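A protein chain is absent from this complex, but the other protein chains hold their places.
Showing chain A:
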Amino acid sequence: MSATLSETTQASFVRHPIRLTLNGQARELQVLPWTTLLDLLREQLDLVGSKKGCDHGQCGACTVLRDGKRINACLTLAVMCDGAELTTIEGLASADQLHPMQQAFIKHDAFQCGYCTPGQICSAVGLANEGRAQTKGQISELMSGNLCRCGAYNNIRDAIEEALPLCQQQGGDQ
C-alpha cells in the first residue's frame, strides 16, 4: 500500500467478511467497504440479472429482495448485507418452474428490451409480499419506482394484477 494514501483511502482497500444467503445458498464473501450490493452481484458474483440503470436509486433496475422486501441494490453497501437473505432475479424461479410473476410478464409482454425487467419483477414480488396493492391504480402507484423506458407500463400492470393473487397464495415465500 502506498504511503502517500490517506488513512481513509487505505481503509477502502481492506476487505471485510460477510455471510449471507443468496438465492437459497449460504455464501461467505470478502467485500470492500465501498462496494455496493449491486456491484458485488454483478462484478464479483456474475449475477448480472440485477441491472444498473442509474446507480443512484432513481430507476429501480437494480431492485432485489432482502428478507422479502424490495430494495435498491445500488444504494445498499455490500457490507450492510451481513446476515441478510437475498433473492435476485436469478433465484426467483424454482428448478422446474418459473415464478408466477415471471410467467405473467411473458404472457402479457410486460417488457421489450428487458433491461428494467428483473427489477420490475423483483419489485412486483416485493409488492405482493407487502400485500398493499388491491387495485390497478395502486399497482401503478406502488410500481412507480421502477422506470421502463420502453414504455411497457400497461402490460406491466396487467401482468402484476394477474400474478398478485397467485404470489400471495404462494404465501410470500420469497
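Quick notes on this one:
In this text, a contact is a pair of C-beta atoms (placed from the backbone, for glycine too) under 8 Å apart; a residue touches a chain by one contact, two chains touch by 3 or more; residues count from 1.
Note that in this section contacts and distances are computed from a predicted model.
Only one chain is not pictured, and the protein name UniProt records for it, out of "Xanthine dehydrogenase family protein molybdopterin-binding subunit", "ABC-2 type transport system permease protein", "Amino acid/amide ABC transporter membrane protein 2, HAAT family" or "Acetolactate synthase", is "Xanthine dehydrogenase family protein molybdopterin-binding subunit". Contact with the undisplayed chain is limited, among A:21, A:140 or A:170, to A:140.
Touching residues on chain A toward the chain that is not drawn are 1-2, 4-5, 9, 12-13, 32, 34-35, 39, 42-43, 46-56, 58-59, 61, 88-90, 92-93, 98, 102, 105-107, 109, 111-118, 121, 139-141, 143-157.
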